[in-house]
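Note that one protein chain of the assembly has been removed; the remaining protein chains are unaltered in position.
Labels run A, B and C following the written order; every chain starts at residue 1.
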Amino acid sequence: MSDKKIKNVFKQGAISSEFIGESIAKHQTKTSIGAHNIFLGQVRADIMDGKTVSAIEYTAYEDMANAKFHDIREATFEKFELTCMHIYHSLGTVKAGEICLFVFVSSPRRKVVFKALEYIVEEIKAQVPVFGKEIFEDDTHQWKVNN
Amino acid sequence: MSDKKIKNVFKQGAISSEFIGESIAKHQTKTSIGAHNIFLGQVRADIMDGKTVSAIEYTAYEDMANAKFHDIREATFEKFELTCMHIYHSLGTVKAGEICLFVFVSSPRRKVVFKALEYIVEEIKAQVPVFGKEIFEDDTHQWKVNN
Amino acid sequence: MTITIKYFGLIAEVTKQNEETIDFSGQSATELLEYLFLKYPDLKNKDFQVAQNQELVANDAIITGQELALLPPFAGG
Partner (left out) sequence: MTITIKYFGLIAEVTKQNEETIDFSGQSATELLEYLFLKYPDLKNKDFQVAQNQELVANDAIITGQELALLPPFAGG
C-alpha cells in the first residue's frame, strides 16, 4: 500500500447529474486526455412479491470501505495507464432513479479506459463493505446482495 | 435494416458538459435502469514535430455516417440487452480539451453496459466516415487517422 | 482481553446494536462466534464474513484484540 492519504469516497445522499457534469468540465484543462469512461450505478425500482423498491438506504463500514477504495485505486493505477480516476459512493437514502455510484476514468487513449472501468466496478462490488437496505413503498425492507 | 427513422447524430461544435449532465438527468425517470456507461472522446493537444494541436475540425460524409450510426445502433440493440442508447458526434471545430464524441448506454444490469459501450465505440471508429483535420497552433494542419 | 465488535446491516438488526465491547477469553474467531451464537441465536442462520482490523479473516483466525466486525453480503454500487 502506498503512503498516499486515504480519501473519503462517500457522499451523503444521491450523486447529482450537475456534480457529474461539473466533474467532466474540470477535465477539460487536461489536454493529454483523449478518452473518458464513466460508470453510474442507479437505484432500480425493482418489484418483488408485488412490492416496489422506492429507495435504498446505504450504510458502510466506512474506515474499511475507504481503505478498500484506496487499494482498488492503487491497484488500478498499477494495472492500467490512466491519467486520472475518481470514485464517489452514496451513503444514506438514495431514491429509485437516483445515482449512488459514480466512477470516472480518463486516459490519453481509449482501449485502456474500458478495461480499467470494468475492473474498478467489479472490485467495488466484490471488495467494499457497503450495505444496502431496499425500502419498499409500504416501508417494509429487505437487504440487497450483490451478484 | 429496420424501418426506424435515421437520426442525425451530429452536433455543431463541441459537446458541452452541461449537455451531458442534462442527458444523465433525463434518465432518472427510467427506474428500470441500474447501470449507465458513458464514453467521451476528448480532443488531445498532441505535440508532433514540436507543434501542438489546438483543435480538430470535423467533417463527415453525413448521409452515409448517419446511416452507419443507425446500423451500429440497431446491431447493438440486437446483441446487447439495453434500455437505451444515445450517440452524439461533433462537426466543425472542437478545441483541445473539448468533447467530440458522447456515447451513452443504459441497462437494468451492469455487465452488459461495458461490452455494449466498447462495441459501439470501436464500430464508430472503424465504420463511420468522419474526417478530422488537426489544426496546429501555427495554423498548419494534418489529417487525423484512427488506429 | 477486551474487544470491540461492529455490526452492520442485517447483522445489526439481529444484534440490535451497531457496536459492543466484550471481555473475551478465547483465542480464535471460531470461539468468538460460538459465544455470539449463544448470545444472538438468530445469527446462526445469517450469511456474514468476519473482518479483523479491517481485513476479512478466516473463521479460525487468531483474535488479536483490536477491532472486529461482522459483515453481511456487500451491496455497493
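Convention: contacts are C-beta pairs under 8 Å (C-beta built on N, C-alpha and C of every residue); 3 or more make two chains touch, one makes a residue touch a chain.
As the structure is a computational prediction, the values presented were derived from the model and not from experiment.
Trainee: When the whole complex is taken into account, which chains on show are touched by the absent chain?
Mentor: B
Trainee: I'm checking contacts with the chain that's been left out. Which of B:20, B:38 or B:100 qualifies?
Mentor: B:100
Trainee: Among B:25, B:45, B:67 or B:84, single out the residue that touches the unshown chain.
Mentor: Of these options, the touching residue for the absent chain is B:67.
Trainee: For subunit B, which residues lie in contact with the unshown chain of the complex?
Mentor: Contact residues on subunit B toward the absent chain are 41, 56, 58-61, 63-65, 67, 89, 100-101, 121, 124-133, 143-146.
Rule of thumb we're sticking to: only the chains that are shown with their structure count from here on.
Trainee: If you average the Cα atoms of subunit B and of subunit C to get two centres, how far apart are those centres in Å?
Mentor: For subunit B versus subunit C, the centre distance works out to 49 Å.
Trainee: What is the distance, in whole Å, between the centres of subunit A and subunit B, each centre taken as the mean of its C-alpha atoms?
Mentor: Each chain reduced to its C-alpha mean, subunit A and subunit B end up 23 Å apart.
Trainee: How far is the middle of subunit A from the middle of subunit C, if each middle is the mean of its Cα atoms, in Å?
Mentor: Centre separation, subunit A to subunit C: 26 Å.
Trainee: Would you please write down the residue numbers of subunit C that are in contact with two or more other chains?
Mentor: Where subunit C meets two or more other chains at a single residue, that happens at 77.
Trainee: Taking each residue of subunit B in turn, which ones touch at least two of the other chains?
Mentor: 110
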